[in-house]
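One chain of protein is taken out of this complex; the other chains stay put.
By written order: A, B and C. Residues from 1 in each chain.
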Amino acid sequence: MKSAVLVFPGSNREGDAKRALENVSGSRVSLVWHAETELPTGTDLVVLPGGFSYGDYLRCGAIAARASIMDAVRAHAARGGLVLGICNGFQILCESGLLPGVLVRNARLRFVCREALLKVERTDTPFTRKYAKGAVVRYPVAHGEGNYAADAETLKQLEGDGRVIFRYVTADGRRDDTQVLNGAANSIAGIASEKLNVLGLMPHPENHVDPLLGPTDGRGLFESIAGVLEKA
Amino acid sequence: MKARVLVTLKSAVLDPQGKAIEGALRSLGVPGVASVRQGKVFDVELDGDDKVRAEATLKDACEKLLANTVIESYRIEFVG
Amino acid sequence: MKARVLVTLKSAVLDPQGKAIEGALRSLGVPGVASVRQGKVFDVELDGDDKVRAEATLKDACEKLLANTVIESYRIEFVG
Partner (left out) sequence: MTSLEPKITPQLVADHGLKPDEYERILTLIGREPSFTELGIFSAMWNEHCSYKSSRLHLKGLPTKAPWVIQGPGENAGVIDIGDGQAAVFKMESHNHPSYIEPYQGAGTGVGGILRDVFTMGARPIAALNALRFGDPKHPRTRHLVAGVVAGIGGYGNSFGVPTVGGLVGFHTRYDGNCLVNAMAVGLADADKIFYAKATGVGLPVVYLGSKTGRDGIHGATMASAEFGEGAEEKRPTVQVGDPFAEKLLLEACLEIMEAGCVVAIQDMGAAGLTCSAVEMGAKGDLGIELDLDKLPCREAGMSAYEMMLSESQERMLMVIAPGKEAQAEAIFRKWGLDFAIVGRTTDTLRFVVKHKGEVKADLPIKELGDEAPLYDRPWVETPKQQNVDPASLEISATVPGALERLLGSPDFASKRWIWEQYDHLILNNTVQRPGGDAAVVRVEDGPKGLVMACDVTPRYCEADPFEGGKQAVAEVWRNITAVGGKPLALTDNLNFGNPERPEIMGQLVGCLRGIGAAALALDFPVVSGNVSLYNETNGRAILPTPTIGGVGVVADVAKTATLAFKDDGETILVIGATTGWLGQSAFLSEILDREDGAPPPVDLALERKHGDFVRTLIEEGLVTAVHDVSDGGLLVAVAEMAMASGIGATLVAPPAGMVPHAFWFGEDQARYIVTVAHAKALVLKRAETAGITVAKLGVTGSDRLNIPGERPIIVDALRERHEAWLPIYMGAGF
């Protein structure tokens, strides 16, 4: 399995993503600078990591979405290659048109770093196959603009196509759209592209892979990817 | 040449900042505010003074970067 | 009644966002942009139609919340 973690000016969780991937999959991961025009040959997985690309100035993810490497990412996605955008990476995917909708300021207007409970809505995706159906997992969030917004039609389509992959739930596992930590529409924490090969999510699975640091629920996501790519 | 670009959310899009501001104004005792929507303004200094070209440049800038046309609309104004 | 409040950074104050946008426009090949400064715009809907009162209300809102008068200045405009 060959993965590339992109680095934009202001990215700051690229190391966390790389470490988690290496830890779980045992394979080497390369860092790719935003000004490149090509991905390393044979790249299976592209990760857009968390951070504050370009300081989150203008709109989060907006400037990074126009980086030259993003054409290569689009081509990779079009070929069916896997793309994972975490936090700022999710924001970049939305800004670049690879995923629909947009992430706006948290409803309470404050940055929030805490553990969140997420329901895994589908386990037949390359990113979630190792989770049990309907599993509730614990990943941390750390963002100021994770409030997913899209027009009614887009939301309807996302729901209809089953493209909502992760949803925030309450401590007792229920969906409650009035209690979402960031105000996201339909309690959306993560969505996938039509072909399910591009996933964007706000929470950080890469920060929950090491038992020393807390829960290890994030491993399942990286194990899923590794498993898929192994078979391929 | 100086120009101003206004970028505002389309009316169907939720504006959490505007909402929060409405609430805050109410609790600060500022009366009579029915609604607030927040947008961005860019004061741009352009080379040369060809207005037509400037307008084209700014339109390009908006489409490429300044506005997310999925949720925002923009307006270009020339100052002075 | 509709009003618009423009909040912009005072001229000597650093605008990190404007600076980043300038750089991005340059690398996107948008020519001729000498400088960009970013501000905020608030579209406010007010009860009643007493302009004098509205202006006072908005001034109050700016001083208390909308503008950080340490580094920003504001302008109130009435639309239409």
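Descriptive notes on the structure:
To be clear about the criterion, a contact is a pair of C-beta atoms (placed from the backbone, for glycine too) under 8 Å apart; a residue touches a chain by one contact, two chains touch by 3 or more.
Bear in mind the structure is a predicted one, so any value in this text is a computation, not a measurement.
Which of A:R19, A:R74 or A:R129 touches the hidden chain is settled by the complete complex: it is A:R19.
Touch with the chain omitted from the figure is made, among A:A152, A:A171 or A:L212, by A:L212.
Checked against the full complex, the one of A:G61, A:P126, A:P140 or A:G183 touching the unshown chain is A:P140.
On the side of chain A, touch with the chain left out of the figure occurs at residues 9-10, 12-13, 15-16, 19-20, 50-52, 54-57, 110-114, 140, 142, 144, 204, 206-207, 210, 212-213. Residues 9-10, 12-16, 19-20, 23, 65, 68, 70-71 are the ones on chain C that touch the missing chain.
Everything that follows uses one rule, which is that only the chains that are shown with their structure count from here on.
In this assembly, the C-alpha centroid of chain A lies 29 Å from the C-alpha centroid of chain B. Across the assembly, chain A contributes residues 58, 63, 66 that each touch 2 or more other chains. Of all residues in chain B, those touching 2 or more other chains are 64-66, listed in ascending order.
Note for the complex: chain B touches chain A at residues 12-17, 19-20, 64-66, 68, 70-71.
Those residues of chain B whose C-beta lies close enough to touch chain C in the complex are 6, 8, 18, 21, 24-25, 28, 30-48, 53-54, 57, 60-61, 64-66. On the side of chain C, the complex with chain A involves touching residues 16-17, 20-21, 24, 28, 38.
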